[in-house]
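Right, I'll just put the structure down here and ask away after.
A selection of the complex's chains, in situ.
Read from first to last, the chains carry the letters A, B and C; within each, the first residue is number 1.
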Amino acid sequence: MDSLNKLIEHFREFPGIGPRQARRFAYFLLNKNPAYLEELSRLVTDIQKTIRICSSCYRFYSVRSGVHEVRFAATAGTGANTNLCPICLDPSRERNLLMIVAHDVDFEAIEKSGSYRGLYFILGGTVPFLEKNPETRIRLRELGMLLQGRSVSEVILSLNANPEGEHTARIVKAFVTELPLKEPVRTTILGRGLSTGSELEYSDADTIMYALKNRS
Amino acid sequence: MDSLNKLIEHFREFPGIGPRQARRFAYFLLNKNPAYLEELSRLVTDIQKTIRICSSCYRFYSVRSGVHEVRFAATAGTGANTNLCPICLDPSRERNLLMIVAHDVDFEAIEKSGSYRGLYFILGGTVPFLEKNPETRIRLRELGMLLQGRSVSEVILSLNANPEGEHTARIVKAFVTELPLKEPVRTTILGRGLSTGSELEYSDADTIMYALKNRS
Amino acid sequence: MDSLNKLIEHFREFPGIGPRQARRFAYFLLNKNPAYLEELSRLVTDIQKTIRICSSCYRFYSVRSGVHEVRFAATAGTGANTNLCPICLDPSRERNLLMIVAHDVDFEAIEKSGSYRGLYFILGGTVPFLEKNPETRIRLRELGMLLQGRSVSEVILSLNANPEGEHTARIVKAFVTELPLKEPVRTTILGRGLSTGSELEYSDADTIMYALKNRS
């Protein structure tokens, strides 16, 4: 296979990209100036070096300047934690609230909404029905260690309102409930109801039931 | 214009029907047996005779047998109300709850959900922004008379979660609040949050804020 | 079932109409003035009386004034044909060209294009694969009688460029070829190529092959 088709094959692995668009990407690059290609190439190799996974919440974050973190960590008296993301290091966040999300994109949606000031935990996925070993799909063990080592009063399950999301929420809730913790932790689930733009005529029975229950 | 095209013109007035589908409808009828046409024709002329508007909730309902209603009404000691729909006449509904909806289809969605056991009131529409006289668009006057003549403890505003629905809800809420009523009435709005199928990644800030507020 | 739901059931039989839109239609009629309903009802019952099937081309046509036809027919010396449509009666059409289409809507598309001045024949359908008796699906017998009683030099097969259309075209072509006719008739098929709006990038091999063959 020549290098054009090899590149197309690589693009085909990108999420949501079919053969035709993969080919378009390759032709697009053929027509870009070399400086763009050089930088794109460098960013691709460097991405895993400049992005780390937070050792507490497991989200990806950029390492801008090591100094900044070390200083923060020192302030917090936890000099060893050089792999903590800015949110986990931020002293203004409410540390007794822990929101569980499936993916980094969910974290971003919540954070962008500006309605939440606690900490996060990225599960890294959801659990399909029939999966016997959920801990191979989501970070249950890591969640357990985190909850046992920290004082959390509420775990908020923020998963998609679809069957797999609800299935995953039940699994995480059962796991948290059975953890041997010094202090009991409350687990809550995001409220259901009419989402922005919902029309009653097209709403299902569950949404209407929750909307009625959560009326105010 | 010949009668085929006249029929097509009539179908073009149907909601959501363009010229091509209107023509399809006409050819469909040309190929149906005469008995179907006779019954469809009869149903069309009779619809307004066999369907009445409830004088209390203003929804459309079928007049199946005059006897049934009269008996019920007599039982309830309101012999004059011969134009009440089965729900308004049903003694098992909670009469202190009144749900306000825009259209009959919204009433049907709620009723089909099985989550609500109170009474209804059909506004007959919504109020566009910039409309100076909302009472020309929705049944405000009729709502006022109903609330003044009956003991209602809660008015539930069930409008679409879009700008025009929210605008209409504010108008109805202000109207109810200013009504001179013997007993105060509480007005509530359907709860917001994640509707069935909502994904966090695609949810807007308002939906996330409400989902957090309504977590449980 | 009450009359509202009976009407909705009737609308659900309309082509392309689901339960929700059928219900919308019923509410739409509930809100129309009685004059509209009366006329719609009358048009529905009358449609099969004012529309006839042409005894030559089998398309539907409106009977506007019986006089017109009779006169025309008399002029043509075929006094018995009182069921001929205006196009079959039009002396300016080329009578040696016969275009075969599946449905009345196809006839209308061709006629609206203004590119054809011959006569038509409506097959009344297409033949699904695996159908053993095509004559139960399309008017083969009627086509045979027409071709045997009239001098036609070319039969143009105007069927959709999809598998069922092509299958039907092959059946009609074989049928015409084997008819015992006094004079041989040529059968042609509509040309293939790029249709308006076609983009090469998304065109299949057949379309490109025909477009190359028909280049000019």
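As a working rule, a residue touches a chain if its C-beta (ideal position, glycine included) is under 8 Å from a C-beta of that chain, and two chains touch if they have at least 3 such contacts.
Quantities reported herein were computed from a predicted structural model and do not represent experimental measurements.
K.L.:
Considering just this structure file, the complete complex holds how many copies of the sequence, given 3 are shown?
P.N.:
If we count every copy in the full complex rather than just the 3 shown, we get 4.
Definition applied: only the chains that are shown with their structure count from here on.
K.L.:
Rounded to the nearest 5 degrees, what angle rotates chain B onto chain C on CA?
P.N.:
180
K.L.:
Suppose you list every residue number at the chain A-chain B interface; are over half of them used by both chains (same) or under half (different)?
P.N.:
Over half shared, hence same.
K.L.:
Could you give the separation in Å between the centres of chain A and chain C, each centre being the mean of its C-alpha atoms?
P.N.:
58
K.L.:
Where the centres are mean C-alpha positions, what is the separation of chain B from chain C, in Å?
P.N.:
The separation of the two C-alpha centroids amounts to 42 Å.
K.L.:
Calculate how many whole Å lie between the centre of chain A and the centre of chain B, each centre taken as the average of the chain's C-alpha atoms.
P.N.:
Their C-alpha centroids are separated by 41 Å.
K.L.:
Where in chain A do residues touch two or more of the other chains?
P.N.:
201, in rising order.
K.L.:
Given the complex with chain C, which residues does chain B contribute to the contact?
P.N.:
2-7, 10, 13-16, 21, 23-30, 34, 36-48, 50-51, 60, 62, 64, 103-105, 108
K.L.:
For chain A, which residues are in contact with chain B within the complex?
P.N.:
The touching residues are 101-103, 105-106, 108-110, 112-116, 156, 158-162, 188-216.
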